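Note that one protein chain is taken out, while the other chains of the complex remain in position.
Order of writing sets the chain letters: A, B, C, D and E. Residues in each chain are counted from 1.
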């Protein structure tokens, strides 16, 4: 996989967003639906991928997500998203989700997830993306781990996916 | 893991639902968001788990999902969901998602996913669920595969999750 | 009214869909609005008509509907819809609506309704629809009753509506 | 059916409301769904019934509605609603719906409909409603026609519904 | 600022609209968000401006708004809007907002606000608007006050804004 010269820093597109959980996000007991959380996660991760690629993106895959703790209507959902790794036309975005009780300030780790987006050109076909440049130790670790995940998946599939 | 006598057939709670994809489900180019699809998937799978358990349920985990083909605003999303396996207080629900162009009747396989739900008692604590009884060859295969997934996860985690 | 050869079975397009009633569907006491139920009913019936005609459809009329029992936020709305009768460019779709308390499994008959849809061509003008073939005794009875309704309406109006 | 002394004029609760039709109200071609129109109609009629009764109300029935002309996303939906008739615990509300192209000011009669609401006491049981006093010739005609509709329905049903 | 001959009366476009406050409009305690009220206010004022201009309009400014009293989910929001003043391509619309408890009929003045809209031609550029003709004493006072506000703003800005 050849690399274009240049590339963008992770910090250019990374983002933290906060959403107030509303009655439409949960059941009658006030538990926010897992699917509602994934809807917000995909929106935020998609904005990060769009910001990195400056091209339209579509979700290609969403990795396993475990919900460690319940989220309630009235909580604030805090979503922290950054580009971990960039392939030729795809990007892995990592999202960490926390739920905060705004009255107490207590936050709980709801879950974390990796999403893969593919950049599209004007005809809706996969289109090259500028590389990402990890700078901090954390960014470099996430880059390496994403690369490992990618290689394991390719090995499992017995074929290159891009 | 002990079993209560009895149990319910897969067919009692399995369900097919169809949803028309609306402008709020997609971007300005008409691509339905992966997160919107997962929102609908979690709702349908949650109803199936609720129907099996006859108790409130919350999403504990959502497995990796690959989106094989784009879904467009104006398509019909067809969601087929069934209980694959039941643990002591948890259920694995499998969902197969197809997108249909209602003008031509052409359908494409959008993706498939496994979701785990935990049943809750009136105090919001995990609560026992009746076993599921697989009857057809397909149901038995899905039961075995879900059990394998569960054991692999437990091995990976080095601890029993339930 | 001439018939094209062929036609489609009722079973090809008939559909059962389930929707979880959300806080936005009802008033502050938790009663689901009659209008919210009709919104879901029209959507499901429209999908059935679309599936039969494989053409865009618009609602031409909705028959009287009596709400036999209250529906509450948190209930599951079960909508069963099928094509009863097909005219030259229009279709009558019958919908039976039940509400289920998902905790107990108790269902109540909310109401039943007949909707007429007109198929449209690419210019938005009424366009011919393939006939429907009733097979079971129930389907044949619903076909005859729909035809009777149609004739009574034409007699009342003193003109053929199609 | 005994009457309480007094009563309220039709004009006290009658109402005209205007709603801008949004992309979520229609299909991808821009046709507003019949069910979306009925959702708005039921909301407006319910407010009129609530204003007359000063008690919570639920929709008991919605009469046949014919859609005379298409409504498009971007149109203004004009809903004119008034109490036609009051039984012991129920009210018939009539709604006339027009669609306006806001650029040209052209309006078309979309349809008209009668809805019956039942007033509820604090325990959710039918509760007496103050009579309505028709004053104008139109109000008196609508009162008589509603009474006729009611009697015909009772005759058909072979029983008093209230 | 030259005037076209003719013009339209305030009464032609003025409007009163009522909206039921839903769970999505407020927080978990049932307080309707100030922003939700402004969303409804802008929609109603925009319809009034559209009705006066018979051209697409966009919001150019919204004046200071004080919320005098809380509005609760389940309340009816009553919005009274009228064109106060018309510039060459802009219109000031005044809105008075009241909240009503539908059970008691008690209304409270929530707040009042002035919004300025600009009419657009087919290319999205400001486009001339017919003058407004104030007739009643109230309409004439509101016209004068709007003109004063406009002149003060122009003085403050040290430039003509239209």
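Everything that follows uses one rule, which is that a residue touches a chain if its C-beta (ideal position, glycine included) is under 8 Å from a C-beta of that chain, and two chains touch if they have at least 3 such contacts.
Fair warning: this is a prediction, and the values are worked out from it, not measured in the lab.
*Asks:* One chain isn't shown here. Among E:56, E:75 or E:90, which residue touches it?
*Replies:* E:56
*Asks:* Of the residues E:7, E:70 or E:128, which one touches the chain left out of the display?
*Replies:* Missing-chain contact among the listed residues: E:70.
*Asks:* Determine which one of B:28, B:137 or B:155 touches the chain that has been left out.
*Replies:* B:28
*Asks:* Spell out the interface residues on chain A facing the chain that's missing from view.
*Replies:* Answer for chain A: residues 15-18, 20, 43-44, 46-47, 50-51, 54-56, 76, 102-105 touch the chain left out.
*Asks:* Footprint of the hidden chain on chain D, which residues?
*Replies:* 20, 22-24, 30, 73-74
*Asks:* What does the interface between chain B and the hidden chain look like in terms of residue numbers?
*Replies:* Here the touching residues of chain B are 23-24, 27-28.
Going forward, only the chains that are shown with their structure count from here on.
*Asks:* Is the number of contacting C-beta pairs greater for A-E or for C-D?
*Replies:* Higher contact count goes to C-D.
*Asks:* In whole angstrom, what separates the CA-based centres of chain C and chain D?
*Replies:* 22
*Asks:* What whole-Å value do you get for the distance between chain C and chain E if each is reduced to the mean of its CA atoms?
*Replies:* Between these chains, centre-to-centre, one finds 41 Å.
*Asks:* Please work out the Cα centroid separation of chain B and chain C, and write it as a whole number of Å.
*Replies:* That pair's centroid distance is 28 Å.
*Asks:* Which residues belonging to chain C are in contact with no fewer than two other chains?
*Replies:* Each of 20, 23-24, 27, 43, 46, 56 in chain C touches at least two other chains.
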